[in-house]
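Right after this comes chain A.
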Amino acid sequence: MKPLFGSVVLDVACRLSVPFIILFAIYVIVHGHDSPGGGFQGGTILAATFILIRMIRQDVKPWGLDRTGALVLACCGLLLYTGIGLLSFLFAGNYLDYGVFPLPLEAGKIRFMGSFGIEIGVSMGVTGVLVLIFDALTEEDSQDDKPGEPT
Partner candidate 1 sequence: MMSDILGHLNYWLATLLLLIGLHGMLIRPNLVKKLMAMNVMQVAVIMFFISLAVKTGGTAPIELHGDGHTTPHAAAYINPLPHALMLTAIVVGVSTTGVALALLIRIYRYYGTLEEPELLQRMQE
Partner candidate 2 sequence: MLHPDHRPLMAILVSLLAAGAILLSGKRPNWRETWSFLAAGIKFVLVLSLLPHVLAGQVVEAAYVELLPGLALHLRADLFGLIFALLASSLWLITTLYSVGYMRHGHYRHQTGYFACFAVCVSAALGIAFAANLITFFLFYEILTLATYPLVAHDRDADAIFGGRKYLAYTLSAGQLLLIAILGIYLIAPGVGFQPGGFLSGKASTGVIALLLVLSIAGVGVKAAIMPLHSWLPAAMVAPTPVSALLHAVAVVKAGTFGCVRIVHYVFGMDLLRSMHADVVLAIAASATILAASLRALGEQNLKRRLAYSTVSQLSYIVLGAAMGSSAALAGAMFHIVAHGFMKITLFFCAGAIYIQTHKVEIPDLAGLGRQMPITFGAFTVGALGLAGTPLCIGFVSKWNLGLGALQAGHPLFLGVLIVSGLLNFAYFFPIVYSAFFGNSEQPSPYREAPASLWVPLALTALISIVLGVYPNAGAGMYELAWQAATSILNNTTSQLAAGK
């Protein structure tokens, strides 16, 4: 693969900024419950790191996240999401009714934990899908794989 933007300056800038971006992403995800933010936004930010690394360092496999990895990540995230939703059936609640989980916490916290799980699932899904979209758009020999898309 021919380098797209490869240069030392960009490389250093990338190295410097990536940890902070990830930190910010995690912050946004974690505080999705009670402040602006959440899984979508956080997942998008997280995906930005992967895409940045791919663009600048020509590393198609940052932290092991190649194409298949992205697919697996997306699927696992969405499975987490649907799984938590389905889990509430076990405790006689409706779908996504995570107030019913028998956790040793106060009622509001239980809802928070449930939606936090959902946010993590969503952010994994969004990250995976966005990376997949990026990969699909930049791949060289075009076999027509289309990415799935998030909820």
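Note that a contact is a pair of C-beta atoms (placed from the backbone, for glycine too) under 8 Å apart; a residue touches a chain by one contact, two chains touch by 3 or more; residues count from 1.
Selection rule, in plain terms: all candidates are chains of the complex that A comes from, given by their letters.
This one's a predicted model, so the numbers in the text were calculated from it and none came from an experiment.
J.: Taking the stated C-beta criterion, I'd like to know which one of 1 or 2 contacts chain A in the complex.
T.: Of all the numbered candidates, the touching one is 1.
J.: Which positions of chain A touch candidate 1 when the two form their complex?
T.: 34-36, 40, 126, 129, 133, 136-137, 142, 144, 146-147, 149-151
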